[in-house]
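Dropping the structure in here first, questions after.
A single protein chain has been omitted from the complex, and every remaining protein chain is retained in its original position.
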Amino acid sequence: MSTMVKYEEKPLKVVGTRPIRPDGVDKVTGRARFAADYSLPGQLIGKVLRSPHAHARLKSIDTSAALALPGVKAVVTRDDFADMASEFAASGELTINFRDVTRNMMAREKVFYDGHPVAAVAATSESIARAALKLIKVEYEVLPHVIDVVEAMKADAPILHEQQFTDGVTPKPDKPSNIAKRMVFARGDLEAGFKQADLIIEHEFNTKPVHQGYIEPQACLASYSEDGQVELWTGTQGHFVFRAQCAKVLQMDTGKLRVTPTELGGGFGGKNNIYGEPLAIALSRKSQRPVKMVMTREEVFRATGPTSGANVKVKIGCTKDGRIVAAEAELNFQAGAFAGSSVGMACPCTFTRYDIDNVRVVGHDVTVNRPKVAAYRAPGAPIIVFGVESVIDELAKALAIDPIEFRLKNAAKEGTQTYYGPKLGPIGYIETLTKAKAHPHYRAPLGPNQGRGVATGFWFNIGMETSSRLNVNEDGTVTLIMGTVDVAGGSRASMAMMVAEEFGIAYDRVRPVIGDTNALGFNFITAGSRGTFAGGMAAVLSAREAIGKLRQRVAQIREVALEDVLWKDGVAQPAPGGAKQFAPMTLAEIARMAGKTGGSISGQSEINAQGAGPGFCTHIVDVEVDKQTGAVKILRYTIVQDVGKAIHPAYVEGQMQGAAVQGIGWSLNEEYFYGADGVLQNPGFLDYRVPVASDVPFIDTVIVEVPNPNHPYGVRGCGEVSIIPPIAAISNAINNAVGIRLRNQPMSPPAVLKALGEAASGKTKS
Amino acid sequence: MNELRYEAPKTLKAALALLAGANGSARMLAGGTDLVIQMRSGRIEPELLLDLKSIPEMMTIVSKNGGYRFGAAVSCMDLIEHEAFAKAWPGVIDGIKLIGSIQVKARASVGGNLCNASPAADSVPALIAAGARVSILGPNGKREVPVEEIPIGPGKTSLAPGEIVVSILLPKRPAHSGDAYLRFTPRTEMDIAVVGAGVNLTLDGRGKCRQARVCLGAVADRALLVPEAAAALIGTKVDAAALERLAAAASAACRPIDDKRGTREFRIKVAGVMARRAAELALTRARGN
Amino acid sequence: MAKHRVSATVNGDAVEFLCETQQTLLDVLRDELHLTGTKEGCGTGDCGACSVTVEGRLMCSCLMLGVEAAGKSIQTIEGMAQGEALHPLQRKFLEHAALQCGVCTPGFLIAARSLLERNPDPSEEEVRYGLAGNLCRCTGYHKIVEAVLDAAREMRGA
Partner (left out) sequence: MARISLSNELKPYTGGATRLALDVASVRQLFEVLGEQYPDLCPYLETGIAVAIDGEIYQDALLQPIRGDSDVLLFTKIAGG
């Protein structure tokens, strides 16, 4: 059975306040322990040898000289791992193929990208490990490579996977292709729809891959003991999923692997996947010593998932009064070296902000010689929404309709039929648009070469498997053990606040901790903005179970009927109109007696949370363009977002602000540069340009609360949706500032200056 | 595995001796902000690190005959915080202030910035525009050359084996002089210059430009002194027409490449813009002196 | 391999450690002295997560060798609070929700303290430029800048 818990409106004492996060003091004092901060006695340092080629057959690997180096204790290569059949993972619920997982963590027949692991060593010091890597002799047969998505889709492109035939095409193709999958989402009659249109605008857009850019590189520490039990400490968004994947690729029992998630130094979707973990375990198994592996920043850029680069086409038709009658899009997404990009998520996000009768969205998942992509905050959606919200802006402008007004005319609302499946439930899209329109920012004056842009976003949010346990301690304090990793947003604080609210006790009486894989049942990764939604639901249900037991205990102690015991404000007290009066008992009093009245009291819940409420937002941005250099300055930024309910408003604002600044970086300066040899040119924070503090202004936030009916406190996810609009909003603002329309990301100074030059010489593309 | 030795000699003489004994496998360490990165990435594998920061001549700033001599290993922060020097050579300080973050500037040195020989080094165009010279000590004694003669290509210098850049010398400035350095980067901070422009000029009593030097960074294989750009200013009141000619001359002199930091086309256009803006700032400063 | 024997002062305590030439001050702090509060985000001086002060000056500990620390006085995040009393910046970071994942936080706090020592009354722009050597990918900097401005106000007694 799956679980939904209905929203109840009630007076709140803790929820909605801004207490300090439980991990806060440790993080400002340097005490917080991230994966790279863990060490064990006798540990070795593991290092990975990586392919210098974008595409090559792996002819031979000779590790003998490395093994002979004093201090080297183990070397692993493809020969140390079992091959895996093509099998889409049931464990972990990610649609991953274990044939690919095992090949991505350690190359087998071929290397598919610059940075692909080829061997790993464990040695007594980092310098010895590095020296050992140089002694491994690898013979490559270099093959032609393909980096660009459009090139990779061509019939004569170098093929990465000979066994890959395009899925989703009838009849089944007989030639291998880099197009792993084609998908079509549609409703209505597209042709008829476009016939009703008075105005049709169609354009092509291109984006580069961008990296999540978490500041903490991947790190892990593995210890394999002689009886086959393994302990793993790692920075992950989902330790249960990591356990499942490691156990599978290492062919070991899940129950023998204990994974402890450390403090996570940022993930944003990039820490949903295993990289060094199975290598560290394999090295530990071989050396019988603990093995620690920490990636360098260069390794992070060369070998861990960015999001897709893409080529997309968008065509929208509307009537002259601004009603959208038909919309079509094609999404061609790079998956990297192995199939499985976020195109499957981007397709349903393409037009879902609008109520449109006739829609067709075609997606292609395309393999190229780059690292396998990973999720990145609302995976795929920012890419396609850049195109759609740019075209919407053009339509509104062509019809001289205010861009927010145009969106309001077409806005999705409760009951709107989506083209990917269900009808939408209660949502707050219209509220975000009307609040944005009424915001002083929307009317503020602008100077020369300044412009204002608007764009909007939709993201599903998800629930999924979640468990938690709550122990009432002897003094009445509460320990909440959760299985959903706090991926930094502050979900630990939010859960503790909801539990405190349920009990009617102070926030600081509840201590939330993350349990390791031995402490709780399976939990899905913290992704899809599910942490506070699903984790919160499980925590609330655990609290309610414990409160039920507390009432039961008091009924026994006071010798009254259970229904006569009311729980309120942390006290078991006589229910109004109850049959029998009795002396109330506080939580602390019950807890103190618990041992002598039947044992300690706890609550737990294992649920498959359903009913996540979609999130919508509207962004307004002002920019100034330096017409001589093409530099774009962000002058002012306002986000209006429906979060359902902000449990901890400051942490919700933090999600909105962080997402928007990631979106600003994506818009302006973040991109991967590849040489003609397929080697990444900018694997570092010097030339992969994430925004610095002086690049951005304050990000104003307006929280809209349209409660999700399927969560006890009305929570929707809030972590992802605000990364979606910035690229389009900034492009629209640049258009309003200086008249150029940019359809390629990033909108870097060279791109802006070039477009300005073309506009001045009349060479503008329509 | 070869062991990496570390030495911190206290005199130039000792440093020269160590260098001579190392057969080219030594690297000089000042701030280390380039060297440590290159070692960690495996791009270079020296056998000896020669830390120059214990040598007094390499670490001092002295005023001399109205000019300045500062040690090649003096940190950028020490120069920035030297009020008299900063007042005398604001354009040189402009360049030095742009070398990395505050953290990096606490370590990085002008000597290192110069000898690393990056065409995009921020202090170099400003020094060249300023007419700075370097004092070099080597197995064959001491020599002094203009800054522009040191870098000869990306990562390459004209220094002979065993030579050490000891100090940088800035001349005494005539009245009504001003200098400035500006660069273009995609971000506001933390980037490498896509284009840099240093301008140093001197006005006569009536506000006419009587001397000028213009140097561009990141638009060729080394910092580029552009006499044609300077000529556009000399004899003018640095008015709009002169600035226009300066920009055109600066753009015309560029021989840039396309890379991750900018396109060829972009660099050529923006070199003119940066040169003009730097000249305007230098002019304002000259009028204030 | 022969190692250097180095004496230095860290957070006011005399320390002695052994290191290889190529080990950075960051490696030494984390691996030899077990002060893991200072973080490595890039190893190239581009993110500021490893910020410490050496002789009162803000630096990236990943760009300095351990052997160069001989005789120097180093301050790390572990020395920022005085006993149970958090530094005003630490308190303001908590109150303003100026941290999320926390990996950049030690570097930001050290850099912000150094900034306020030099400029007790910075403008918003000065704070932004003063902290431009420190990357944060979670917060969008908004709450960090607010926290630093508020801490400055409190420390000035304004």
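Going by the order they are written in, the chains are A, B and C; count residues from 1 in each one.
Here is the rule we use: a contact is a pair of C-beta atoms (placed from the backbone, for glycine too) under 8 Å apart; a residue touches a chain by one contact, two chains touch by 3 or more.
For clarity, every value in this text was computed on a predicted model and none was experimentally measured.
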Among shown chains, those touching the left-out chain: A
Which residue of A:Met464, A:Ile620 or A:Ala751 touches the chain not shown here: A:Met464
Among A:Gln552, A:Asn608, A:Gln628 or A:Asn744, the residue in touch with the chain that has been omitted: A:Asn608
Residue of A:Ala378, A:Ile601 or A:Ala650 in touch with the missing chain, whole complex considered: A:Ala378
Option touching the unshown chain, where A:Gly421, A:Pro440, A:Gly599 or A:Gly762 are the choices: A:Gly421
Option touching the unshown chain, where A:Phe34, A:Phe268, A:Phe386 or A:Tyr688 are the choices: A:Phe268
Footprint left on chain A by the chain that the document does not show: 1-2, 4, 88-90, 93-95, 167-170, 183-187, 212, 268-269, 272, 344-345, 347-348, 375-379, 419-423, 425, 459-465, 527-530, 608, 610-612, 710, 717, 720
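By definition in this document, only the chains that are shown with their structure count from here on.
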Most widely separated chain from chain A, with each centre as the mean of CA atoms: B
Separation of chain A from chain B, taking each centre as the mean of its C-alpha atoms, in whole Å: 44
Chain A and chain C, separation of their C-alpha mean positions in angstrom: 29
Per-residue overlap in chain A, given as positions that touch at least 2 other chains: 127, 685-686, 691-692, 694
Two or more partner chains touched - positions in chain C: 1, 20, 22, 43-44, 46, 129, 132-134
Sites on chain C touched by chain B in the complex: 1-2, 4, 20-22, 24, 43-46, 48, 51, 54, 57-60, 62-65, 67-68, 111, 114-115, 129-130, 132-134
Contact set on chain A toward chain C in their complex: 18, 20-21, 23-34, 36-37, 39, 125-127, 212-217, 263-266, 268, 294, 296-297, 487-490, 650-651, 653-654, 657-662, 684-686, 690-694, 696, 698-699
Complex contacts: residues of chain B adjacent to chain C: 1, 3-6, 29, 31-33, 36-37, 39-40, 49, 51, 53, 77, 100-104, 106-107, 188-190
